[in-house]
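Everything below concerns the one structure shown next.
Of the protein chains in this complex, all but one are displayed in their positions.
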Amino acid sequence: MTELNAKIPAGPLAEKWSNHKAHIGVVSPANKKKLDIIVVGTGLAGGSAAASLAELGYNVTAFCYQDSPRRAHSIAAQGGINAAKNYTNDNDSVYRLFYETIKGGDYRAREANVYRLAEVSNNIIDQCVAQGVPFARDYGGLLANRSFGGALVSRTFYARGQTGQQLLLGCYSAMNRQIAKGKVKVYNRHEVLDVVVVDGKARGVIARNLVTGQIERFGAHAVVLATGGYGNVFFLSTNAMGCNGSAAWQAYKRGAMFGNPCFVQIHPTCIPVHGEQQSKLTLMSESLRNDGRVWVPKKIEDAKKLQKGELNPNDIPDEDRDFYLERRYPAFGNLVPRDVASRAAKERCDAGFGVNNTGKAVFLDFKYAIKELGEDVIRERYGNLFQMYEKITAVDPYHNPMMIYPAIHYSMGGLWVDYNLMTTIPGLYAIGECNFSDHGANRLGASALMQGLADGYFILPYTIGDYLANEIRTPKINTNTKEFDEAEKHVTDRLRKLYDIKGTKSPDHFHKLLGHIMWDYIGMARDKAGLEKAIKMIADLKAEFYKDLRITGEFTAMNNELEKAGRVADFFEIADLMARDALNRNESCGGHFRLESVTEEGEAKRDDEHYAYVSVWEYKGDNQDPEMHKEPLVFENIKLAQRSYK
Amino acid sequence: MADKILKELTLKIWRQKDAKSKGGFETYKIHNVSTGSSFLEMLDILNEQLVSENKEPVAFDHDCREGICGTCSLFIDGRAHGPDDDVTTCQLHMRRFEDGATITIEPWRCGAFPVIKDLIVDRGAYEKILQAGGYVSVNTGGVPDGNAIPIPKDKADEAMDAAACIGCGACAATCKNSSAMLFVAAKVSQLALLPQGKVEAARRAKAMVAKMDELGFGNCTNTGACESECPKSISIEHIARLNREFLKAKLKD
Partner (left out) sequence: MSNFLTSSIGKKFILSLSGLFLIAFLCVHLALNLLLIFDNSGDLFNIGAHFMATNPIIKIVEPILAIGFILHIVLASILTIQNQKARPIKYARRNQGGNCEWSSRNMYILGAVVLIFLAVHLYNFWWNIKFPTLGTPLAETTVDGVAMEDTYLLVSSLFKTSVVYCLLYILGGIFLGLHLTHGFWSAFQSIGFCNQIWRKRLECLAKIFAFIIAVGFCIIPLYFMLGFAGN
């Protein structure tokens, strides 16, 4: 199964999706009722897919590890959602959104997928408004927009600083309507730990009931993974504590290939790390860069004094402040894409100009915006973010500059899917952050929500029909078969193995150590020597993990430590694949920055001649190296250019 | 941001093996907690300590740790989400506590939220209320343009105030009557304020209130405790709107 067929429809870019839809298979309403679909994860992608599929008539079984679908981590997205509505009359269009997304992704995404994403973006806004999502509005009663990084137009729709929450509650409500109708059955507090493949097709999942500890099996005609990203491999990230890559990773081990694992996004505006006791990082929305100015001191001695707490940042005059983003990138200024902003912050901090007692932070200052617009306007725009900042740091951001630092935020890489969002296992789909498809090497702000909902509302419900049209004669999936037995045993054995180690250290202990390796060697800057070293270190730590792990509590009962251990075990393997992928890609693109590949000015240097492809990894067995395949990226409509935001 | 170290804290924590077991308080001592740590990070430290003593860690619900998912749910020193106003447990920081303090940590106590283990409760009742009618009955596709119906800014803003609910359960947990009215009101009010939701406002109000009553939540007596403890400061004025919507709907029957 080394043949990768992306199934990108022929024809002009703008007509691909409509042509494709017109020609794919469709299941009749009477047959939809006979077909079961499993959706794993209930964030924007999974929730919207579950609701839409159930509305169509399919029987949907959905899973989430949280106690309610409403708590999926999409809820934490703050800033907004993009759409090419052009309500602001600033010359936006589907093409411009498409172009900026491809460019923002540093030309490492598929043209056809991204164009389709831009095309359906407008429908998402309409859909959400119809569901009762209270988007921000102007006094005239029409929808308001704001700007986001990497875009030359204002196309971001928002609901205060809680856009993700409102969109998620929208699709959760659509899901609730289907639950009430009996078309969706949700299994809360269930973690999917394996995908069952029967005769080469995905036919079910094995899940652990997190309340009772029982291992349970579920069958369906198709399985949709909407499990989000694997950013928690870094231990400290903006992901929720429970976010994990386990379901996707097990799918990988069952034959679904993994695309671009090294592409992870580092978000420039997070609250800096306070110390060793820290468990997670809190994001400050990118929208803050609309009105905040990023700076560090010009003089190294000022930076030193700030680090020692001997100087108040407000006492540094403007002429001694280095607004380095405005200086380096005058065209986009503070609104450069995330990867660029993150690296610029790291560059200043590495040069010794960082602030905070750690020297690992830069200022995001609202003094200028408050002077221009007044405190009330700023309060209305960002009140809840400012409040959150003050709660965490005990510093009032209205009167003192915020301190921010980059942190792991999103994984662009993920399960490889074709144009239909199907993985290399027939009948297994991956949507939202879980797949690799739309963001290339860097995601633009406010595009994750767009992609999740595009996949779930408007793409998967069509494309899955193409596969299921051939499954209408397949009876209900019987879960009492040897494939299900084998998969269940595999899950139980794996957990049992971890449980029986009876060492001395908790899963968190190992997770933290893994996080340090990741941040130091596979973080914002990577090089060959470091990556090779990291692969070795990860292997050593993994060996140590399997020798010295301790899981207390009972095996067949609610056991958070056992849950964590399973996730950490998978993180080791994901980390290894990320390092391999990063090592292979000897170019700098988007969030992937290789120290070997920079321009004379120190900017990232892409190498289109050698790396204009998706690296697609195939699992070959536990003790064998994975095999890499290439899906060449063909750009028919966009001319590749070195990205410039100057 | 100079963080201090709290040398010693005494924690009185409710431990309960599972839903059927009878629980009780256990007392733990922990040391050297940074005031910059969050309350949940403090519990992480306790759990690390328990694992090192080969004991089972304290189970508590948490996920996003940035105050939006609504998972965390601790009753700390007699108050839902602890002594600070307008925050979730995960946003509570240790600088709020004194060195040497004794902190009592309990799960939400509410008949409709049974304890699953230690500090974790089952908030499925809230799910059921929303399933009874907390939605606008539209299918995906075939909807009008987002700007087709203008919505006055003040109405949209008020709907957003209500929609900010994170479903954490603090309202029912803190209410002396274990009433879920603020939760129900937030959803009914949000949708009643928007033209999209108005269409089925009557049906929604009746169905959600009936489900709420059926699940054994208490009756609201307008003490306002829910509003004070709500991490999103949702106002009980929304409860007045729920009352209005419900009475209007019932009088039409």
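Order of writing sets the chain letters: A and B. Residues in each chain are counted from 1.
The rule is simple: contacts are C-beta pairs under 8 Å (C-beta built on N, C-alpha and C of every residue); 3 or more make two chains touch, one makes a residue touch a chain.
Everything numeric here is computed off the predicted structure, so don't read it as measured data.
J.: Over the full complex, note down every shown chain the hidden chain is touching.
T.: Contacts of the omitted chain with visible chains: B.
J.: Would you indicate which residue among B:G78, B:G100 or B:P144 is in contact with the undisplayed chain?
T.: Of the candidates B:G78, B:G100 or B:P144, B:G78 is in touch with the missing chain.
J.: Using the touch definition from the top, which of B:K4, B:R203 or B:K250 touches the missing chain?
T.: B:K250
J.: Taking the full complex into account, find the residue in B:I30, B:V58, B:V138 or B:V209 that is in contact with the omitted chain.
T.: Per the contact definition at the top, the residue touching the missing chain is B:V209.
J.: At which residues does subunit B meet the chain that is not included here?
T.: So the residues of subunit B touching the unseen chain are 12, 14, 25, 75, 77-79, 83, 104, 106, 109-112, 174, 176-179, 181, 209-210, 212-213, 216-225, 228-229, 235-237, 239-248, 250-251, 253.
Following the convention adopted for this analysis, only the chains that are shown with their structure count from here on.
J.: Just the number, please: Cα centre separation of subunit A and subunit B in whole Å.
T.: 26
J.: If we count contacts the way the header does, which residues on subunit B are in touch with subunit A in the complex?
T.: Per the stated touch rule, the residues are 1-3, 18, 33-34, 36-38, 40-41, 44-45, 47-48, 50-52, 54-57, 59, 61-71, 84, 86-87, 91, 93, 95, 116-117, 120, 122-124, 126-127, 130-132, 134-141, 143-147, 150-153, 156-157, 159-160, 163-164, 166-167, 190-191, 194, 196-197.
J.: Once bound in the complex, which stretches of subunit A touch subunit B?
T.: Those residues of subunit A that touch subunit B are 48, 51-52, 55, 66-68, 70-73, 75-76, 85, 87, 123, 125-143, 157, 159-160, 162, 164-166, 169, 172-174, 176-177, 179-180, 188, 211, 238, 240-242, 274-275, 277-280, 282-283, 309, 356-357, 387-388, 391-395, 457-458, 461, 504, 506, 508-509, 550, 552-553, 557-558, 560-561.
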